[in-house]
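Right after this comes chain A.
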Amino acid sequence: MPLSITKRQNGAATIVDVTGEITLFNAPDLRKVLMELLKVEKARVIVNMTNSAYIDSAGVACLVEALKVARESKLPFAIFGLNRVAKEVFELTRLIHVFDVYGSEEEALRAAQQAPSSAAV
Partner candidate 1 sequence: MRPRSSRDESGRQADGGIAIRVRNLRVNYGEHEVLHNIGFDVKAGETIAILGGSGSGKTTLLRSLVGLERPSGGAIWIRGQDLCCISPREMAELRKKFGISFQGGALFGSMTVGENVALPLREHTRLDDSTIEVLVRLKLEEVGLSGYEDYNPAQLSGGMKKRAAIARALTMDPEILFFDEPSAGLDPIIAAGIDDLILKLKRAFGMTIVVVTHELASAFLIADRMVLVDKGNIIAIGTPEEMKANPQPRVRQFLDRVPDPEVSADEGFLDRLTQNLRL
Partner candidate 2 sequence: MPVTETLGQATIDGLAYLGDLAILMGRSLHAIIVAPFQGQRLRGQRVVHQAMSAGVGAIPILSLISFFIGVIMALQSAYELRKLGAIALVARAVAISITRELAPLITAIVVIGRSGSAFAAEIGSMKVNEEIDALETMALDPIQFLVAPKLLAMLLMLPCLTTWADFMGILGGATFGVSVAGFTLGSYIQATLHSIAFRDIVTGLIKSVMFGAVITAVGCQEGLSTGLGAEQVGRSTTSAVVKSIFLVVAVDLVFTLLFYFTTSR
């Protein structure tokens, strides 16, 4: 399945809907979108992984980079909708506790709004 990345505004946050598999070969596309949102627009970013069946290490590495940029500019950055496989990947790389991972969009959004302009814990 090819990767499609769309952005939409929901309240204070920008939701990035990722559909399809994130692999070595398309991870740079995701990175570009996230970096632009975080660096240029200074947006509060929430990544929706509900419709992404598979993420490989390169995808995870891109999310790590994005998280680092978000932390530096004290922006909340969250992920929700990880399926079982994706969770395994995050657990394997011991990143599940580094990211702010939520079960649903509402939870992620609430957390993003509660954190006014400092990084989520």
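If you want to know what made the cut, all candidates are chains of the complex that A comes from, given by their letters.
The rule is simple: a contact is a pair of C-beta atoms (placed from the backbone, for glycine too) under 8 Å apart; a residue touches a chain by one contact, two chains touch by 3 or more; residues count from 1.
Keep in mind the model is a prediction, meaning the values are calculated, not measured.
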Pick from 1 or 2, the complex member that touches chain A: 1
Touch list for chain A against partner candidate 1, complex: 1, 21, 23-25, 27-28, 31, 53-54, 56-58, 60-62, 64-65, 84-85, 88-89, 91-95
